[in-house]
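Note that one protein chain is taken out, while the other chains of the complex remain in position.
Presenting chain A:
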Amino acid sequence: MKTGPRVELDDYASASNSAWCPGCGNFGILRSLDKALVDLEMPPHQVLLVSGIGQAGKLPHYTRANVLNGLHGRPLPAATAAKLANRGLAVIAISGDGDGYGEGGNHFIHAMNRNSNLTYLVHNNQVYGLTKGQASPTTDLGFTTKLNPDGAWTALRPLALAVACDCSFVGRGFAGDIDHLAGLIAQAVKHEGFALIEILQPCISFNKKNTFQWYRERIYKVDQDGKYDPGNRAAAFEKASEWGDRIPIGVIYRHERPVFEDYVGISGHELLVKQPIDPSSVGQLFDDFT
């Protein structure tokens, strides 16, 4: 995908003012994404960022790339089709835990199943930030909010779900470790198939429990001793289910399987966006009806 002059961080510098709270974990994610794209030498016009709604959904506005900022929970279907239409684009879908695992849960499962060549970044702050602090599908059990006075009754483990769905790349990063996250994103973008990266992202306004400090005390790199094999699904399932005192980050599960665009038989052909329109060719079907 490399063309033209060297890509610099300035190429991704946006003039838009952020609506994020000062100190928000999203800033680290934004910097990691920009860094990954620069490291990959990917010019902005070859990148498509597709997002839903929520604070995570606003990220594409704070960098420079092609953007389709759609509906709450729906970035994956739009991203899937955009990739089918133009496989030349690096398509990155961006979501939050409410957007991706709540409203978009069905699309999440089927996108993993389909294995389109997409990157999916889910900012997981375990709370609904933009609507001011309700529980999300990943909120820790018993966490009380105004809408959940009895405490949250949810504790979805998205990475375990992803491994169960045989998602071909399952990773987890931390908004507070930009270099590690950028490396993870770069690997995901290069991966042929659907790559999920869940990003632990402290919400400094509404989640007083899962703070930067809370995460720093718990996270560890899954491959720190060089022995972890992300190709082992059973081991990956175990790591993906781990949550509490110790929380693994890094590539949890990775394997190769057929990519949707290849499977459906469009990969050897001209991009759909370049396919010619020739009404006269349809005449060849008319005789079937006489």
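The rule is short, and it goes like this: a residue touches a chain if its C-beta (ideal position, glycine included) is under 8 Å from a C-beta of that chain, and two chains touch if they have at least 3 such contacts; residues count from 1.
Everything below uses one rule, namely that contacts and distances are computed from a predicted model.
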Among "Acyl dehydratase", "2-oxoacid:acceptor oxidoreductase, alpha subunit", "Phosphoenolpyruvate-protein phosphotransferase" or "Molybdate ABC transporter substrate-binding protein", UniProt-listed name of the chain not shown: "2-oxoacid:acceptor oxidoreductase, alpha subunit"
Residue in contact with the excluded chain [from A:Cys21, A:Ala85, A:Ile204 or A:Ala235]: A:Ala85
Hidden partner interface residues of chain A, rising order: 16, 19, 44-46, 48, 50, 53, 58, 60-61, 64-71, 74, 76-82, 84-86, 88-89, 106-107, 109-110, 264-266, 269-270, 272-273, 275-283, 285-286, 289-290
